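Here the complex is missing one protein chain, while the rest keep their positions.
Letters are used for the chains, namely A and B, taken in the order the chains are written, and counting of residues starts over at 1 for each.
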Amino acid sequence: MSILRATAAVFRRDLALAWAAGGGAAAPVGFFIGATTLIPLTAGPDRATLALIGAPLLWLTAALAALMVLERLFQADLEDGSLDQLLLSPAPLELLVAAKGAALWVAIGAPLALAAIPMALAMQTPPHAAPVVALGLLVGLAAFIGAGLFGAALAAGVRRGGVLIAILVLPFFAPPIIFGASAASAAVEHGLFTPAFSLLCACALGAVALGPIGAAAALRLHLE
Amino acid sequence: MFAYFANPERFMRISAWALPIAAALAVLLFAIGLPWAFLFAPPDFRQGESARIMFVHVPAAWWAMGIYTFMAIASFTGLVWRHALADVAARAAAPIGAAYAALCLITGSFWGQPTWGTWWEWDARLTSMLVLFLTYVGYLALWAAIEDETRAARLAAILCLAGFINIPIVHFSVDWWNSLHQTASIIRSGGSSMDKSMMQPLLMMAGAYLAAFAALLMAGMRAEVFRRRVSAAALRRARAS
Partner (left out) sequence: MDLQVEGLALDRGGWRLFETLSFSAQPGEHVALTGPNGAGKTSLLRAIAGFLRPSAGTIALRGGAEDPATRIHFLGHRDGLKAPLDARAHLRHWAALLGGTETGDVIGRLGLDRVADLPARTLSAGQSRRLALARLLVASRPVWLLDEPASALDAEGKALLNGLMDTHRAGGGIVIAAVHEPLGAPSQTIALGL
């Protein structure tokens, strides 16, 4: 009971902080839209080309948007001393870290997935494929955040650790990107997208299960 | 093995004579293996002379993965039994592994040009080798970024083990991805079908790479042990004054 209450408290607080500090999802979603706008400016406005590459490339811009928010995830808590308090909770640190990740997913992942629908249409993705892209991104962002928790925890003590976090987590982004972008492509080409989608879900499950464990181990080392 | 070498004094004593032996062995094996591979081994009947780059490329790929496995074992040992020397070993192995991975990627690209007419092919092996290289870079970057050495060692060890799980997953995903896209499947000479006349120089080169790794590893570890002794002495002096 007290474990659940503590976990819920961390979730609620991180969600409140995400919205309080400068509009929450506004910055990453703005970045996502801005970076996506550069795709047709790079590849040219040809509709057929965009329809082919647009939806998979949304995965790239969404991954970069997820990377952006990772730096402050533990850094702020480490600096202001509130991370110490997580260790004194009756709830295990792994669970509290997972709650932080879940709050980030709700605060950032859901708005990004929602923004992906108009952006996919703007990329000439056929309307029937847009929901697959959005739903895939929603699942994919869980995988990104699971791996991101781990990378952010490893680099928590590092000043301006954003670039370091990016280097650390990008190898872990490879599998979900492959499956997510493949599912998007398959949907665009009227193919069967469920195999790729199930593998994407498997990646997300693995990242969500293992990420908090690795992150908690790294945070304990930073708090020594 | 790690338990036996965990004592730094014993390591320094043994490596003092093992290092020159490994270095001499590496020079000897390269001196035999390189001419054998490039001058005397028969050319591949399909790919001709360009296939000779395999003798540089394939051992680099083997040991880039082998060294990462070595690092994962050392990291696990360092985390569980807290042997400082295991941390030193993992740290010293990383730049060598990164160099082997880079060598593998570069020679693979040179091999690809005449063979498939492209400098780069996104097949499972090359792609997962690229991800392995990035993992090495991340590992070294983490070490460089954390000032406290014991903390850096533990964090890097956790990262190393996570990467050890990730690499096979990446390999599988790229394999799956390639089967989907049906890009040109690349049949490499390698494996049991290889002729004896090619297998022997290949194994010789693999031995040379291994001996070079052992020598460089011991040299790196000895330098690190000396560096730690110096900084410990400096710390003692600072405290005493």
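Here, a contact is a pair of C-beta atoms (placed from the backbone, for glycine too) under 8 Å apart; a residue touches a chain by one contact, two chains touch by 3 or more.
Quick caveat, the model's predicted, so the values are computed rather than measured.
Participant: Just to verify: which one of A:16, A:192 or A:209 makes contact with the chain not shown?
Facilitator: Looking across A:16, A:192 or A:209, the contact with the absent chain belongs to A:16.
Participant: Contacts of subunit A with the missing chain: which residues?
Facilitator: Listed in rising order, the touching residues are 2, 5-6, 8-10, 12-13, 16-17, 20-21, 79-82, 84-91, 220, 223-224.
Participant: For review purposes, identify every residue of subunit B that touches the missing chain, sorted by number.
Facilitator: Those residues of subunit B that touch the unshown chain are 148-150, 231-232, 235, 239.
Going forward, only the chains that are shown with their structure count from here on.
Participant: Using mean CA coordinates as chain centres, what's the gap between subunit A and subunit B in Å?
Facilitator: Chain centroid spacing, subunit A to subunit B, equals 32 Å.
Participant: For subunit A, which residues are in contact with subunit B within the complex?
Facilitator: Its residues touching subunit B are 150, 154-155, 157-158, 161, 164, 167-168, 170-172, 174-175, 178-179, 182, 196, 199, 203, 206, 210, 214, 217-218, 221-222, 224.
Participant: Mind listing the subunit B positions that touch subunit A in their complex?
Facilitator: 131, 134-135, 137-138, 141-142, 145-146, 151, 154-155, 158-159, 162-163, 165-166, 169-170, 172-174, 176-177, 180
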